[in-house]
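For this depiction, one protein chain was excluded, whereas all remaining protein chains were kept in their positions.
Our next item is chain A:
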Amino acid sequence: MLKLKNVSKSFYKNTPNENQVFKDLNFEVEDGDFVTIVGSNGAGKSTLLNLIAGVYPVDSGSIMIDDVDVTSYPEFKRSKFIGRVFQNPLLGTAPSMTIDENLSIAYSKGAGLSLKMGLNKKNRDLFKEKLAELGLGLENRMKTKVGLLSGGQRQALTLLMATFAKPNLLLLDEHTAALDPRTANIINEITNKIISENNLTTLMVTHNLEHALEYGNRIIMMHQGRIVLDLKDEKKNLTVQKLLKMFNEVNGSDFVDDRVMLA
């Protein structure tokens, strides 16, 4: 499904600040996998998602999505395959537009620019139905400007928008990290529901090791630009303690992430 082959990426290349994040990274994800990604500070978790999404180009190597080589595609072109939710709830929606207008943009994703009306009875009914499934009461506020919603509501809306067109690949970049714990749990439940209902191939970066173990069918742990642990079948029986112990064994160093949530 997703194939990264010998991907290398440096920032500030050829300057004293050069920072090589990845060197010949290889990584594959199978169709329908829900992969949670954890890792220590500066491990390259977000960079990995940004490279897949095309926010910046790779220095060398290739990225394939569903057998299409997207290495040279700019970000907006890769969006055809990818749905994405960011940590910052402000990044996924247009604040001065209403909920239904935002959904309309997601609904016509990939259809290109046209002079068709953005909203009509049919798609509004669909939006209402989908919003009701979130269970947040947003279906009664479709004419509300998104800027007036709370972070959790915006993130739920972003999630709905990112998955509306059933993307081949869903990227979640710590999408609950900016929310309070209660709201984070609600969003996580919604996420899990949407992913399992649509059988979406997903990569989820998280700092919450409990969540990383609870959700998904595969977990990878990153350290200094390398994937140091990659567990699929053993994942079910893991605990946070076991996971940290395994990390320690492969690395010879302790797992350091000042934002990690152990509980």
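Operating definition for what follows: a residue touches a chain if its C-beta (ideal position, glycine included) is under 8 Å from a C-beta of that chain, and two chains touch if they have at least 3 such contacts; residues count from 1.
Everything below uses one rule, namely that contacts and distances are computed from a predicted model.
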item: Undisplayed chain, where the name is taken from the UniProt record, one of "Sulfurtransferase TusE", "ABC-type quaternary amine transporter", "ABC transport system permease protein" or "CbtA family protein"; value: "ABC transport system permease protein"
item: Given A:Met1, A:Ile105 or A:Met142, the one touching the chain that is not displayed; value: A:Ile105
item: Where the unshown chain meets chain A, residue by residue; value: 53, 74-77, 79-80, 82-84, 86, 90-97, 101-102, 104-106, 108-111, 113-119, 161-162
